[in-house]
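All protein chains but one are shown in place.
Moving on to subunit A:
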Amino acid sequence: MERFDYLIVGNSVGAVGCLETLRSFDKSSSIAVIGEEPHHVYSRALLPYYLDQEVPVEKMLYRPVDFYDRLGVTPVLGRRAVGLDTAGHVVKLDDGRIISYGKLLLATGGRPIVPPVPGLDTEKENICNFVALQDLQRISRLLPSAGRVVVLGGGIIGLMAAEALHKKGLEVSVVELAPRVLAPVVDEFTSRLIEEAFRRSGVAIYTGTTFKEVQGGERATGVVLTDGTSLPCDLLVVAVGVVPRVDLAREAGLAVNRGILVNQQMETSAADVYACGDCAEVYDFLMGNRRVLPLWPNAYAGGRVAAYNMLGMKREYDRATSMNAMHFFDLNIITAGLNTAGEKDGFEVVSRFDAGSRSYRRFVLKDDRIYGFTLVTGIARAGIFLHLMRRGCAVTSFKEKLLEREFGYLTIPEGLRRELLSDEGVISEHAAANQ
């Protein structure tokens, strides 16, 4: 039986966060990563960027081709982990191999949701998900023969796919069940700005409705919406999100809610088993609860924290919350935290829209700190706000200033500024003492 000191199931960003950290401190232990997809580690977040091209796999890679070699990691690719025995410390693969581990990380990610609608079946020739390289390859093959496409889902991924397909010259319709696009992520005003940008470009957006049925046989020929609208199509893209992949964990008896439950050290309920990324529920420092936060930085940082604890260096993951950088046509948007919350939920909201530049800033405040922000168009230096939020800094005294485009460290009161800047030595100690 093969044995590795550290074993990772799932070969994506969560895995990379973990093994890069393991290797920075431990050059000699054995590490293996199991990935069911046959590819070298690639970035699924790049899919929308290459939708309009026949891309070589190399373009999609998240780390260089010699990555596993350089880090001394054994990749076990094209193999799925099908069984986990936490008492015996072993994982079973789909080819019958059994691998034993010292410590295990589950970074199994998510599985695309396909809502139960008559005729909606991704086995059909022209109905595709949009979460994996294989989906991109399928869509690329279908593109030359497609004129009309319907995208189910007005979230970030659905909208990014819609924009890319529109730029490819297709006639695109987006169907979203909620009354507005991106409803869980941004406030209503921002949703409207985005919808406007799409409509102006000629993409049709149907909100407050969904598929009643998909027409056609082996090939979908069109969809009928719950409001009666009929939309003919040559290609159907299902982009309504992912659910955590928890089967392996659940069958092994780990505590699982929507995602695999982990504490702040990323430990699951089983000894020596950790989890991170889209498959896990992590502690959200703003909400003060555990939830699924299926986001790239969260997977990487979760993997990193797991690695520290696997190494016996105690670390807590206390910086997770929702955050997104996105762009649609000419709109650049950055959001973090609770952006759908408003005054009626007991928060204070300060916002400003500048019609000339079409820039919008909105901050959600409570107890003297930032709980969320959305920046549209003027997004430069957005990370300063995330920093203020993560550190729980008191901001009420300069809340109006948050709305200014030139906001920076010099806008922050001196005492706080000095504290924030001395962390990474932006200013010399001499200056920190005297300024």
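We adopt the following convention: a contact is a pair of C-beta atoms (placed from the backbone, for glycine too) under 8 Å apart; a residue touches a chain by one contact, two chains touch by 3 or more; residues count from 1.
Here is the rule we go by: contacts and distances are computed from a predicted model.
*Asks:* For the chain that is missing from this picture, which UniProt protein name fits: "Carbon-monoxide dehydrogenase iron sulfur subunit", "(R)-phenyllactyl-CoA dehydratase alpha subunit", "(2Fe-2S)-binding protein" or "Carbohydrate ABC transporter permease"?
*Replies:* "Carbon-monoxide dehydrogenase iron sulfur subunit"
*Asks:* One chain isn't shown here. Among A:Gln53, A:Ser230, A:Ser397 or A:Thr411, which residue touches it?
*Replies:* Residue touching the chain left out of view: A:Thr411.
*Asks:* Given that one chain is not shown, which residue among A:Ala146, A:Ala239, A:Leu386 or A:Leu402 touches it?
*Replies:* Hidden-chain contact among the options goes to A:Leu386.
*Asks:* Out of A:Val114, A:Met287 or A:Ile427, which is the one that touches the chain we can't see?
*Replies:* Answering carefully, the residue with contact to the hidden chain is A:Ile427.
*Asks:* Considering the whole complex, not just the chains shown, which residues of subunit A touch the missing one?
*Replies:* The missing chain touches subunit A at positions 17, 23-24, 43, 45-46, 49, 61-63, 296-297, 300-301, 304, 323-327, 332, 334, 336, 379-384, 386-387, 406, 408-411, 420, 423-428, 430-431, 434-435.
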